[in-house]
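Shown here: the complex without one of its protein chains, the others still in place.
Going by the order they are written in, the chains are A, B and C; count residues from 1 in each one.
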Amino acid sequence: MTYDVPAPLVSRRKVAREMWVLGFEAAPIARTVMAGQFVNLLMRPGPLLRRPFSVYRADGDVVEIVLSAVGEGTERLLDLTRGELVSALGPLGRGFQLDAGPGRVTLISGGLGVAPMPLAARDARALGLEVAWVHGARTQAELCSEADADRYYWATDDGSTGVHGSALDAVPPSEVGHVLACGPNRMLAAVAARWPDAQVAVETYMGCGTGVCLGCAVPRTSGVYDRACTEGPVYRAGSIRWADLPAHLHYRVTA
Amino acid sequence: MTYDVPAPLVSRRKVAREMWVLGFEAAPIARTVMAGQFVNLLMRPGPLLRRPFSVYRADGDVVEIVLSAVGEGTERLLDLTRGELVSALGPLGRGFQLDAGPGRVTLISGGLGVAPMPLAARDARALGLEVAWVHGARTQAELCSEADADRYYWATDDGSTGVHGSALDAVPPSEVGHVLACGPNRMLAAVAARWPDAQVAVETYMGCGTGVCLGCAVPRTSGVYDRACTEGPVYRAGSIRWADLPAHLHYRVTA
Amino acid sequence: MSGSLDVGGVRLKSPVMAASGTFGYGTEVPLCDRRHLGGIVSKGIFLQPRLGTPPPRIAETPSGMLNAIGLQGPGVEALIRDYAPQWASWDFPVLVNVNGETVGEYAELAARLDGVLGVSGLEINISCPNVREGGMFFGNDPRSAAAVTSAVRQRTSLPVWVKLTPAVTDITEIARACEEAGADALSAVNTFVGMSFDLQSRQPRLAFHTGGLSGPAIRPLAVYLAHRTARAVSIPVVGIGGIAAAEDAMEFLLAGCRAVQVGTATFVDPNAIGKIVEGLRRYEELLRPPD
Partner (left out) sequence: MSGSLDVGGVRLKSPVMAASGTFGYGTEVPLCDRRHLGGIVSKGIFLQPRLGTPPPRIAETPSGMLNAIGLQGPGVEALIRDYAPQWASWDFPVLVNVNGETVGEYAELAARLDGVLGVSGLEINISCPNVREGGMFFGNDPRSAAAVTSAVRQRTSLPVWVKLTPAVTDITEIARACEEAGADALSAVNTFVGMSFDLQSRQPRLAFHTGGLSGPAIRPLAVYLAHRTARAVSIPVVGIGGIAAAEDAMEFLLAGCRAVQVGTATFVDPNAIGKIVEGLRRYEELLRPPD
């Protein structure tokens, strides 16, 4: 079931340099969203089209997203004053699929790829799974200050904290369970090379978010393009033709 | 001299049903504006083009305008929160020309046509002129609650207060001095018929406000079109081909 | 605006339809108040399945968007098998947007769809590259536009609408050619070809390089073209381009259109059409001829 609700901004906090968490009151979405699903937000005044954001946390009636300003839409969102309304369409897309525990999941996130992880950790725990989280960023100041897992591991491109390298370099072999990853597409390509069965949340431009425009094409190894907003945004890493998927968002991490 | 300054909203008050006065801090404009001149305001986010508004009052560093919501631009202005910036371009245009007193000016305004009158009254008084003000609206609730003259006269279309009729019907013969008028163009046409030497502030669509687009054409009896933003917006009433000047803004008064 | 109307042999439930490629096959869009749908035009279809173009396929521009989807689709057989049966049970008409690379392909597609339950009419998309003529759009030239129209006309008993290409020197020339070739109505207009560059890569933002511009940005251009078309032909014209509100739809109706189609606005608000039809109630009296 999808909802389109007027959602007032209710909270805002900084979680890293230039990285913010915004909370919107959107009860029906908050109550039903699953890890890896997203909301498509409309701002008026604002750009013509909606902007898609993974749900970061869902708490009671509030849906949280995490973002940085990269263009007009994200700038408008970060300019919102408390109580200002956006139109929130969601929950949209297919999220992470988890089997009940015992077992272990390994969350791997690069930069803003942390977005779907708190919900993934929540759902994994609820299924009795152990959660390890490996998070990477360009530098210490850009690491998300919030994490929610049984064990954490950090990586920075400049070595300012944690492993000197990418999130992938920081995954302890001992911790490798079922891998759920999100980050720049080129990081996800590296994940796919190592763990074809990993579940990855990809990004594409989106025209509608509801499956009608075919703008969010994801090239599958089966040869077809399908829709990130409908069959995705979560895919088996090995099922995507990474070379044909644009890098898009310039996340502040290298893969 | 024209200025383009970032102008924060500093005040807002209601002066009639659906009619508001907004104050913007714009020192160089406030210090130099003359009665009948206007400012061209840019809102971001907002419509593509600036929107022209007569200066209602100028007090210290603050420029005031009076408006009602008639479309996207005016709605944005009325949605502004304190401190929010607009870009204010002005003062623009040729205002009312007054000779020193002794003598008498008669201000005639319909609906939002009150806009240039407080400054006109100010300048007239400074020149030692006596000021009578005749103001008309559809109904009592839509009469501007602020007036600044030696004597006032009201008119309403529905007779709810003052003279039952238009502002023109309410002008006491005894009060007719040098007439300055502003209101819907069809009311100004009636003014022209009665007092060809009256000075009237007209309205047209404006593309630039600075004299380059020729979008603000005003048909003169001399046969030419000239620019409301540059040669105007104040004209000798008898010099305009009223039949060829569109009514534009649907002011809430009849002529 | 309440009450159904006949447009070029198709009985619409309201004057506001969903435009091709912006409403899928009518099964996807959530939250749309279907009681208000005048009808829908399905995503453009070819005889054979098509993969479509590589991503990025869309890019936003001021008050508009560029798209290059490449007419991705399952092909006509899958459409007849998977969607037509559902359409047959709906109370609003579904037109199929037919595409081809040769006149023959259009004709064959029309023949295959003739008599298929659930299909109320065909809308010919002549904004397809004509492979026989160096990839020039069929819709750029009166002769090829007419050739496609009459070929389709001869192979089907269904109402035939032709959807015009906007970027031509004289749209009335094409419109009249299609009318003479047997079109029952004209849809005006399709997207305008546009392009945008990404500064990081120095490359076009779309993988296909060029794309079709849609959305409010094109509305004044579309109103003008629909107006010229409506004055040039005697068959009904369906206005398309940048309609996002009842006021926008009214502009096309005042310009002489009998109905309108809404595209991009559905991406912004899945219930855009429902809201537009409700909003049109306010303007009913405007539509009566002036006395």
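Here is the rule we go by: a contact is a pair of C-beta atoms (placed from the backbone, for glycine too) under 8 Å apart; a residue touches a chain by one contact, two chains touch by 3 or more.
Quantities reported herein were computed from a predicted structural model and do not represent experimental measurements.
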- Missing chain touches which shown chains? B, C
- Query: Among C:Pro56, C:Gly242 or C:Gly263, which one is in touch with the chain left out?
  - Reply: C:Gly242
- Return the single residue from C:Gly64, C:Gly100, C:Pro159 or C:Pro270 that touches the missing chain. C:Gly64
- Out of C:Leu5, C:Leu31, C:Leu51 or C:Met195, which touches the unshown chain? C:Met195
- Note on the structure: The one residue from B:Pro8, B:Gly103 or B:Gly211 touching the chain left out of view is B:Gly211
- In the whole complex, what residues of subunit C lie against the chain that is missing from view? 61-64, 66, 140-141, 167-170, 192-197, 199, 202, 210, 213, 215-221, 223-224, 227, 242, 247, 250-251, 254-255, 283, 286, 290
- In the whole complex, what residues of subunit B lie against the chain that is missing from view? 2-4, 42, 47-50, 87, 89, 204-219, 223-225, 230, 244-246, 248, 250
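The rule we apply is simple: only the chains that are shown with their structure count from here on.
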- Touch graph across the chains, line, ring, star, complete or other? line
- If you take the mean of the Cα atoms for each chain, which one ends up farthest from subunit A? B
- Query: Using CA atom means as chain centres, which chain is nearest the centre of all the protein shown?
  - Reply: C
- Whole-angstrom distance, CA centroid of subunit A to CA centroid of subunit C, is 35
- Message: From the mean C-alpha coordinate of subunit B to that of subunit C, what's the distance rounded to whole Å?
- Response: 47
- Please work out the Cα centroid separation of subunit A and subunit B, and write it as a whole number of Å. 53
- Would you please write down the residue numbers of subunit C that are in contact with two or more other chains? none
